[in-house]
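Yeah, one chain of the complex is gone here, protein chain that is, but the others are all in their spots.
What follows is chain A.
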Amino acid sequence: MDLTLSPADEAFRAEARTWLAAHVPRTPLPSLETGEGFAAHRAWEAELAADRWSVVSWPEVYGGRGADIVRWLVFEEEYYAAGAPGRVGQNGINLLAPTLFDHGTERQRARILPSMATGEVVWAQAWSEPEAGSDLASLTSRAVRTDGGWLLSGQKAWSSRAAFADRAFGLFRSEPGTPRPHQGLTYLMFDLRAPGVTVRPVGRLDGRPAFAEVFLDEVFVPDEDVIGEPGGGWRVAMSTAGNERGLTLRSPGRFLAAADRLVDLWRGRADPSDTALRDRVADAVIGARAYQLFTYAGASRFLDGGTTGPEASLNKVFWSEYDIALHETALDLLGPDGESADTDWSEGYVFSLAGPIYAGTNEIQRDIIAERLLGLPKGRR
């Protein structure tokens, strides 16, 4: 058991740190959840990609560096420690790309991944529907067979960044009337600007159009944009969900950097006699370290040939609740300034509030932990 990085990994860390120090914008970019901010973040993706820093864990042929999981964790630590911008390409990079690596064809990878790596094409997810949230398998949006492809119709909801993104991926019912709801679903990719697509931006809590409803009316999708077998989309999508809940969506580096900033804020602002607030700051520091070490343990299992299973649900509940507590502590430390909507802390706070809801609500995650990790009997939800 050890936590020592190899000299080569340390050299990688130094290289990343040097590059980031020279390139990270001095002033923060406008909010990712605005048109202006989205464009600025897209340009940043291109700058990252130009020196092959946008997708370090991908093979070199698609614009990556073939970094193993430890180097990816190291990169993320450096990335957030440097105060670098949020990643506008994250839905594609973290959710769609792993699916393409596992279930896509070589042609699909060659066609889709390079423009994802540069931010030229930004992807949105299209899972939920008005009547299919936690019970995702009950979705009713249809894919109907047509010459050379499929016609998509229906409504998708809560599609993050669909207001500004280029393309989307999600599940559609291609075989109605199957005995079980998760059968007969197909995993498809579509253009958000194709004929028949209407995107209606929806303001999140602070009014910014962070997500959108997507209406589809006989939208044509060619066969080449099906991932995996038609009708076998559930299994393909669940492998994405595993990635989303697991090691890839929220890296420890993000929380280590946030906890550091919180400690700085506390040292600069806090009343030393306020031990209640001090305890919460300590918990933020401890939680970031716990999450880092938990992730290193998971990465070690990966290196030894393991995979992410239901353990990913432990991770998802932990980071989503941690993120809110950290930002609540920061806003309380700011006192009256905590009310301002234009700080990094307030932006992070609003963002964090969605964490326990998306990527499988924390209630669903707790069911998974109880049934699949603890072995408790299934029951009615």
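One rule holds in what follows: a contact is a pair of C-beta atoms (placed from the backbone, for glycine too) under 8 Å apart; a residue touches a chain by one contact, two chains touch by 3 or more; residues count from 1.
Convention: contacts and distances are computed from a predicted model.
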* To do: Leaving aside the chains on screen, match the unshown one to its UniProt name from "Putative acyl-CoA dehydrogenase FadE", "Simple sugar transport system ATP-binding protein", "SSS family solute:Na+ symporter" or "Tripartite tricarboxylate transporter TctB family protein".
  => "Putative acyl-CoA dehydrogenase FadE"
* Would you indicate which residue among A:Val24, A:Val285 or A:Leu353 is in contact with the undisplayed chain? => A:Val285
* Structure fact -> Even though one chain is not shown, chain A touches it at residues 1-6, 9, 70, 256, 260, 263, 266, 275, 278-279, 281-283, 285-294, 296-297, 299-301, 303-304, 311, 314, 317-318, 363, 365-367, 369-371, 373-379, 381
